[in-house]
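So, chain A:
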Amino acid sequence: MEYVIDMRNIRKEFPGIVANDNITLQVKKGEIHALLGENGAGKSTLMNVLFGLYEPEQGEIYVKGNKVVNNDPNIANSLGIGMVHQHFMLVDKFTVTENIILGKEPTKGGKVDLQTAAKEVQALSDQYGLRVDPYAKVEDISVGMQQRVEILKTLYRGADILIFDEPTAVLTPQEIVELIQIMRKLVSEGKSIILITHKLKEIMEVCDRCTVIRRGRGVGTVDVKDSNPDSLAAMMVGREVNFTVIKGISEPKESVLTIKDLVVLDSRKVPAVNGLNLTVKAGEIVGIAGVDGNGQSELLEAITGLRKANEGSIHLRDKDITNKSPRSVTVSGLAHIPQDRHKHGLVLDFSVGENMVLQTYYQKPFSTNGILKFSPIFDKAKKLISEYDVRTPDAYTPARALSGGNQQKAIIAREVDRDPDFLIAAQPTRGLDVGAIEFIHSKLIEQRDKGKAVLLVSFELDEIINVSDRIAVMYEGKIVAIVDPKETTEQELGLLMAGGKRGTVNAE
Partner candidate 1 sequence: GCGNSEEGKSGGDAKKDFKVAMVTDTGGVDDKSFNQSAWEGLTKFGKDNSLEENKGYKYLQSTAQSDYKPNLNSLIRQKYDLVFGIGFLMGTDVETVAKQQPDAKLAIVDMVVKGDNVANITFSEHEGSFLVGLIAGMQTTSNKVGFVGGVNSELIKKFENGFKAGVKTANPDAEILVQYAEDFNKAEKGQQIANTFYEQGADIIYHAAGGTGMGVFTEAKNRKKNGENVWVIGVDRDQHEEGMPEDVTLTSMVKRVDQAVYEVSEKTAAGKFPGGEIVEFGLKEDGVGIAPTQDNVEKDALKSVEDYKKKIIDGEVKVPKTDAEFEEFVKNLK
Partner candidate 2 sequence: MQNKNNKVKLLVPLFSVFLGLLIGGIIMLLSGYKPIEAYVALFQGMVGDPYFIGETIRQMSPLILSGLAVAFAFRTGLFNIGVEGQLLVGWLAAVYVGVTVDAPTIVHVPLAILAAAVAGALWGAVPGILKARFKVHEVITTIMMNYIALYSTNEIIRNFLLAPGERTENVKESASLASPFLQSITEYSTLHYGIIVALIAAVIMWFLLWRTTMGYELRAVGFNQHASQYAGINVSKNIVLSMAISGAFAGIAGSMEGLGTYQYMTINAAFTGVGFDGIAVALLGANSAIGVVLGAALFGGLKIGALNMQSIAGVPTELVGVVIALIIFFVACSYIVHWLMNRVSKGGKI
């Protein structure tokens, strides 16, 4: 057998749904094998079966030629399989070292030998170029470093078959570049990798072969060098997909959002936004490009009233909304697709219908005199569900039961439907498949064309360049440059985001 991993005819059911239906996946030694499919296609499920978290109803698994019964991550570990999960499996309050050695702790006289462990971690991280601070607490380190910790966890256990479930969804472009280098290095040492990603560009760049699944069934496996993004997308979705965002020329009008000399402190009381100026006009999409941690979150929180502005002013049209409550900012005509949909965007235990009126429940017709009116609420919800193609059994289903993509669509439906003057979209497509991305981009542009002002914050340079009419580069709490997307390149943006200078920069 030439395959290190050979999963045959895997079937895995969840109550009411077949997540994997007769899927076969074969991975060769030393290759990077892509696993592609829409949101909810069953990729993570298949990998969890391989990792021993789920037991399949049917099918066989061969690892390095031997048939295995793998119903425990311990067995997977001993078979040399390691997995970097889509949602990180890290204990926030532990240090990097503690997270890595958990379950396989070196001891000295019955006591965890942290010193030796940290040394080992350091050595391992040097070997593969995975920069981490062994003594830092996980809650204090960047997402990129957290991911490197996840990788180290698998290497520490001697894994030679690594599963990466959507590793790049949460990374900045720089971090993605680093990760790709790391993956190459790992493969060059004889390890094999299964990579799940929605970014076709990444597949084209690093993968050798690609297996595509659709709605729980295998569509096929192709050699990447014989394919192209269009064909992969078509395989995955079952139809042609448009990548280039179709949009007309923007016709900016009056200023809607005006920010002057804004200073915002972060939770450690250090200025995260430091004298920022920005205007967004009606009928344009302004994209904010920047490396994570340059004050984007604090900026959005200050605009939306979730965080106090220490200096400066924010105006929505003529209205001063500086340090106004979220409610009054919303009422003034702002809508906000938040970055973290589970934390801010939805009350997961509320029904989809109840979530659809999260900011408007107290207004007519959803309530009168403090009494909720359910038929208008659910009528509205049903309308939005069908208009925005939110896949949910009905409006009464808890939001928790929806997939990430559909949760996101529900939020967008709610925010756009309020017909705001000004729309903030923060990482609106993170983790979504190409079909869903296409839909969301078209909605943003539709808003612009209706004469609304849109502020897009994203770590995806592709998205920023494709969707924005103007790009504001944010660095260390300031807008350091405004560039025209048609006249810039990813390289130039990357340089500016890293604090580099361009000839004449005029932050308006």
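For anyone wondering why these and not others, all candidates are chains of the complex that A comes from, given by their letters.
Everything that follows uses one rule, which is that a contact is a pair of C-beta atoms (placed from the backbone, for glycine too) under 8 Å apart; a residue touches a chain by one contact, two chains touch by 3 or more; residues count from 1.
This structure is a prediction, so every number in the text was calculated from the model and none was measured.
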| item | value |
| --- | --- |
| Touching candidate - 1 or 2 - for chain A as found in this complex | 2 |
| Residue numbers on chain A that touch candidate 2, as the complex places them | 304-306, 325-331, 336, 338, 343-350, 354, 358-359, 361-362, 367, 370-372 |
